[in-house]
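Notes for the one structure printed next.
Partial view: only certain chains, each at its native spot in the assembly.
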């Protein structure tokens, strides 16, 4: 898309491919921020997100008035609020922009970007977001994107457990799992998600597209949001217990579809 | 499709439209069976299905060796087994063929037909099924189609409760329900089901496409199948309790999407 | 207590001990009823209860106007209603009188008797009930005792699963299960039930005092009563799923305390 890109990663060789394609290398997060108008980050959890910003040679060291920082990691609303405060207290402009979608969609530029925070940053990012995803949403104040993502992931976690429950009940009552899937995919509930997860299960392929331990964490955080809002979430609570069983069966680092195994052991 | 069609309904005027289109009128179920090679029935519950066959001037009175009877009602496997036995004990040939889909899909000839029982009947029905639905499946011995339908409806019931949980948690945490739906429909979980049910909820339209009381009954029967197979179904059990709450709130005769109301009262 | 006692059992030798103590032997259920004013029965499930009454040489054959029949088996309200109708239609007088308590309490004459049906029979039985149990209740029309027993057993089933959950969470977080029990037994939740079940679990003793498969059946029936009354029972629903898991782990014929194993496998 014609952007000038500067990259950094804890593991240096992960940058090589980007360098070969013409990207510049920043030696530290602080240096990346110094070199760029807009910096995007995406790491695995709240602790990593905080360390990247507040650690030594971290993002904060490079923030100057007007610099934009876009947090694309899926974390809890409280972490987002904290990051937003430290960035803006240095004059920086903050946007959270977690993504919905899988590894595969990411490769295809088909992610859905859910953003919140500083609207002018959102607007300034539009050509970047066009390069990464197929569409984006702006949800208002920082924290809202994290909230929305948790609810979406809660729905995904409950759907996945439900599908596993259906597949295993089919088997337990003497029905063909493949036929179950075929019928499901002919009906109104058909979706890419249902189709891919079922096919992976039937092939015994639990290679992680989204980690089971992460969806369990998301369910816990969503239930906890419900707690704070005095809003019951019985489906998520039931799903959470099934995922905990799957974790006890050593499925944490498999795909969320490995919740299937909680039903057959 | 060129079939000669004979119709009967408890409520005579419901036949009028068909008569105008060229259908013949049978005066009783028995007469319909006498006049036709293949008789299809579709009623609301196990009791109605049994009465139609075994009641006065019922189907059994018209059954002769070779006559085909196709039960398209969604009932429990035990009822199917019983109907199959009485029909075949008179020399009749039996097929169960419940359908997956809504009122609307039915009008458009886009139903999915799930059949089981006598395979030769299934084959003899192929041109009829082509007229009614977009595709059909044959699952082996009678009872299997009922089992498969219960599992599909169990999944549908849990999906619906999950969607309602997501929509209400969005509201309870200050997020826009319309935006939640928009993002959901951009992602891999997008489906006709998710889209239509959410839109109906957002419009406050709970006109029944499938009765809430029926999905609750299906959940109960599916949980009971799990009971017999010693197979836990925690998602269905959680969903069942939410639908029971919806019934207590007088939503029985609304659409399954009215489970939404169990979350806001 | 000075009663003249006549006994019958499908397995004849089970009567020997009673004969030695002075009881008379009836050759069939019908003969017992002919010989006695009041007949008590106690069998394992609804089918056995029905067969005993309506089978060949069954209770019904011996019923004459004024004869009393007391059903002490724990069955569902519908079975009670049916038995009550057939007995009274022959001029008999009917009482249901299921008992709360264990094998051990039975041996000690410490059962609690929960009766419903014909109040005059209840009064005529008072000296008999004094011989069997420590106290009795009369709940009105037939079916009410069955309903009350199902609710009591539902509570017992949920309590038992909760205790197992506490014991296993103690272990999973590095706490002593014995200490957990000791503290529990010092507090307001202390009960014979908690004490005995925990001790049995700690000793690995799952010899049936009440069969796990029976409490699971009771939970299912109680949930179903809630279904009919549109009354959610989420605790019972959760407990039911845990017992189903225990059944899948082959614990059906162990004591209800074997639900513990569903938490550690």
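Points to keep in mind about this one:
The chains carry the letters A, B and C, assigned in the order they are written, with residues numbered from 1 in each.
By our rule, contacts are C-beta pairs under 8 Å (C-beta built on N, C-alpha and C of every residue); 3 or more make two chains touch, one makes a residue touch a chain.
Fair warning: this is a prediction, and the values are worked out from it, not measured in the lab.
Identical protein chains form the entire complex, numbering 4 copies in the structure file, with 3 of these shown.
The working rule: only the chains that are shown with their structure count from here on.
Among the remaining chains, the Cα-based centre furthest from that of chain A is the centre of C.
Core chain by CA centroid proximity to the global CA centroid: B.
Centres computed as Cα averages put chain A at a distance of 37 Å from chain B. The geometric centre of chain B is 39 Å away from that of chain C, both derived from CA atoms.
Once the centre of each chain is set as its mean CA position, chain A and chain C turn out to be 52 Å apart. Listed for chain B are residues 226, 230-234, 237-238, 241-242, each touching two or more other chains.
Considering their complex, residues 100-102, 105, 112, 114, 134-135, 137, 139, 144, 147-148, 151-152, 154-156, 158-159, 161-163, 165-166, 168-170, 172-176, 179-180, 182-184, 186-194, 196, 222, 225-226, 229-239, 241-242, 263 of chain A touch chain B. Every residue of chain B that touches chain C in the complex is listed here, in rising order: 216, 220, 224, 226-227, 230-234, 237-238, 240-242, 244-245, 247-248.
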